[in-house]
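The other protein chains are all here in position, but one chain of the complex has been omitted.
Right, subunit A next:
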Amino acid sequence: MRKKWMSVSFMLFVISALVLAACGGGSGNGNGNGNSAAGGESEAGASLLDEIKSRDKLVVGVKFDTKLFGLKDPASGEVEGFDIDIAKALAKSILGDENKIELKEVTSKTRIPMLNNNEIDMIIATMTITEERREQVDFSEVYFEAGQSLLVKKGSPIQSVEDVTSGTKVLAVKGATSVDNIKEIAPDATVLEFENYQDAFSALKAGQGDVLTTDNSILYGMMAQDANYEVVGEPFTDEPYGIAMKKGETALVEAVNEGLAALKSSGEYNTIYEKWIGEAPSE
């Protein structure tokens, strides 16, 4: 019986050698495109900012599927948007060249793990600054004032959230906090809930409601798609977007904040804002 499993072991050994050879080939391919990651082990004591400068490239986590902020163009393969232009401007202010940048796709679920794994230097991906997230990452100053807002057909009597009263039909998306927010602010209005943004926007176009409410970043995207609609009034919730960096990288946060401040004072920020959002930022 001992002979039995010794000979089987030998056979399996041969097979596993083959497997290992196959695996080796596979991961070899993988590493080729993997090691362009931001990382490298950060040397003890060296700050991330020094590392970025010596690497001479800024690696930024951005969205690839968010209209206006970070959207990959299938034709050119380029990622474009407000977040991307901010990232490029920061590369220019830190490294002197807006092309010294690598963009990596992140989602709401992967962005913090990727930041903590040193795969990206910073997150510029429609990320709202919250107290909860402040415990995990460090944020820059606000770079976009996001918040819940209203979309109406051009010429609508509704010009701000005060105009949403009883008799106003408000369209919103199910399960989102935006439903609770509008019910709190305008308790008399009728709220119609839809499964997704597309359905809600179609309903607004079909005249099933007077006003569509959700985050302004999404509403601006709808506005860009159909010029007959416009975003009105100030955001009535406060969900500012910030640039997230790994905790404790004070020098990098300062460099980013300096870069943002310079963008705002030079007017370049307004140019980028108008380019993507379609109107000037409110004061």
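One rule holds in what follows: a residue touches a chain if its C-beta (ideal position, glycine included) is under 8 Å from a C-beta of that chain, and two chains touch if they have at least 3 such contacts; residues count from 1.
Assume contacts and distances are computed from a predicted model.
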UniProt protein name of the chain not shown, from "Ligase-associated DNA damage response endonuclease PdeM", "3-oxoacyl-[acyl-carrier-protein] synthase 1", "Glutamine ABC transporter permease" or "Carbon-monoxide dehydrogenase small subunit": "Glutamine ABC transporter permease"
Residue among A:Val106, A:Leu150, A:Val191 or A:Ile272 touching the omitted chain: A:Val106
Footprint left on subunit A by the chain that the document does not show: 3-5, 7-12, 15-16, 18-19, 22-23, 26-27, 29-31, 33-35, 37, 39, 64-67, 71-72, 74-75, 77, 105-107, 109-110, 113-114, 117, 197-198, 201-202, 222, 225
